[in-house]
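Missing here is one protein chain; the remaining ones are kept as they sit in the complex.
Note that the chains are named A, B and C in the order they appear, and that numbering of residues resets to 1 at the start of each chain.
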Amino acid sequence: MTTQVIVLNGGSSSGKSGIVRCLQEVLPDPWLAFGVDSSVESLPAKMRGSKEGITFAADGGVSVGAGFGALDAAWTEGIAAMARAGARIIVDDVFLGGPHSQERWQKALAGLAVLWVGVKCASAVAEGREIAREDRVRGMAASQAHLVHEGVRYGLEVDTTHTEALACAHTIAAHV
Amino acid sequence: MTTQVIVLNGGSSSGKSGIVRCLQEVLPDPWLAFGVDSSVESLPAKMRGSKEGITFAADGGVSVGAGFGALDAAWTEGIAAMARAGARIIVDDVFLGGPHSQERWQKALAGLAVLWVGVKCASAVAEGREIAREDRVRGMAASQAHLVHEGVRYGLEVDTTHTEALACAHTIAAHV
Amino acid sequence: MTTQVIVLNGGSSSGKSGIVRCLQEVLPDPWLAFGVDSSVESLPAKMRGSKEGITFAADGGVSVGAGFGALDAAWTEGIAAMARAGARIIVDDVFLGGPHSQERWQKALAGLAVLWVGVKCASAVAEGREIAREDRVRGMAASQAHLVHEGVRYGLEVDTTHTEALACAHTIAAHV
Partner (left out) sequence: MTTQVIVLNGGSSSGKSGIVRCLQEVLPDPWLAFGVDSSVESLPAKMRGSKEGITFAADGGVSVGAGFGALDAAWTEGIAAMARAGARIIVDDVFLGGPHSQERWQKALAGLAVLWVGVKCASAVAEGREIAREDRVRGMAASQAHLVHEGVRYGLEVDTTHTEALACAHTIAAHV
C-alpha cells in the first residue's frame, strides 16, 4: 500500500524540520508538511505561556494544559482529514507523552497507510545545535532527546548525529 | 446558533492578520487561526514559484496551478474537519476567484455556523502599508483590493482604512 | 546643510519601523537603516535576559545593565562612523533615558547634520497595535508611549495615531 502519511517523531533540535524540507524536495509527488511548530502558532497568544495552554519553562521543560489538549486533538483530526481528502502529508511531532502520543495519532490516522519514522540524535549533539540556532529555549534538546522515543514503535529510524538531513530524507523516501 | 468558523476575506495588506490576532485576544474562548500564508508554507518549496503550484509575479499578480488547487482543496477539508471536531476556527483568505472561492469554502463548511467577514481597505492605503511592511511583492495590495470582494456575500464588513485592527476585532466579536 | 542622519525616537509599537521602510522608499538616494532591534540582535543570546545585558520584564518594562551600556556606546560610535564615511543613515531608537539617551547620540553624531524626529502615537492605539502584531512583550507600548519623549527636543514630530506610515515618511522626507 502506498504511504499516505509520514510521521516523524524526535526531540527538539534533532533535525526534523530539515529532513521534512528535504523530503518535500526529493519525493516526486507534492507532500504537504505540518509540524508541531505550526500547530502552536495557530493558538491564541494568550494560550502560549498559560496553564491551560502550553508552557515552555526556563529549563527546557514543556507542559500542556487541558485546553491545549482539546484543540490539539481537533488539529490532529483535521490533518487526518486532509490525508483522507487525498493530500500526501508529512507531520513532524515531539511525542512528549511517548506511546500515548503515538496512540493519539494512530487513532486519528486509522485506515491510512502511515510510515512512522524515529528521528534520533545524540543528546550532546542536539544540545550543541540548540546553541547554534538560538531560537529555542535552552534545555529542550537535552530533556527530550531520549524521552520522546521511549515505548514508541517505528517503521524506520534515522539518526542525524553523523548523517545530514538530505541523506536521511533519501533513506526515508526509499521506504515510501 | 453559535458561530463555529469565522472566515475573513480581504486583499493583501488589508490588515487581516492583525485582526485575526486581536480576535484571538478578545474572544473569550480559544480560537485556532489558519491563513492563506500557513497554507502556502505547508507546500513543498518547489511548488512555490512553479506553474503547477503558486506563482507571485513581479507586478503583484498571483497564479495558481492544478497541483496547488488539489492540495488546497484537501487543506480546506482538513480545516473544516477541525471545526467539526470541536475547535473554534478563524480562517483568513484571499478570494482570488471571488464567489467561486467562497463556494469552495461553503461546500467544505456545510452544516457549520459560519460568520463571513469582508475586510476592506482603500487601495491607496493598502498600497502604503505594503511599502511599510516590505515582506510582500509590490503590487499585490493594489491588484487585489477590489477584485477579491466582487460577488462575495458577507455577514459583516469591516474597513481598516480608518479603523484599527483591535476595533475591527471588537466589532466582529460582537457578532459571534 | 544636507541631512546626513535621521534619528527617529518613539515608544514600542509607535510605528517607527514602517516609517523607516517608507523613508527608504521615498527618499531619492539610498539610506541605510539601523534600529534598536538590530542592535539587540547583535548581542550574545546570553545577554538578552541577563542583568548585565537587557531584560524584558513580563509587564513590558525594559532594563539594561552596565555590560549592555558599554557595547551600545560602541555600536553608536560605529553608526556615526558610517555616516562620516559617507553613508546616509536612518536610526530608530527608543529613548528609555529620555534626554540622556538623546545626549548620547548627540555626542556620537557631533559635526553631522542630524534631523531629530519624534514618532508619537496615542497610548491606547499603540497598545492595540501591540496586540495585533503579537511579537512583542505586552505592556511595552503603554509604558513607553510618553516616557521616551520627556525632555527630548525634535526638529520634527509625526503622529501615527491617525496618519499612515507612508504619509509620515513623506512629511519627514520634505524636511531632509
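Heads up, the rule we're going with is that a residue touches a chain if its C-beta (ideal position, glycine included) is under 8 Å from a C-beta of that chain, and two chains touch if they have at least 3 such contacts.
Keep in mind that this is a model prediction, so the values were computed, not measured.
In the complete assembly, the contact with the undisplayed chain comes from C:24, out of C:3, C:24 or C:160. Set against the missing chain, the residues A:21, A:48 or A:104 yield one that touches it, A:21. What subunit A contributes to its contact with the hidden chain is residues 17-19, 21-22, 25, 125, 128-129, 131-134, 162, 164-167. The chain not displayed touches subunit C at residues 21, 24-25, 30-34, 38, 41-47, 52-53, 67, 70-71, 73-75, 77-87.
Keep in mind that, in the parts below, only the chains that are shown with their structure count from here on.
For subunit B, the chain whose average C-alpha position is most distant is C. One finds 27 Å separating the Cα centroids of subunit A and subunit B.
Separating the CA-averaged centres of subunit A and subunit C is a span of 39 Å. Chain contacts: subunit A has residues 45 touching two or more partner chains.
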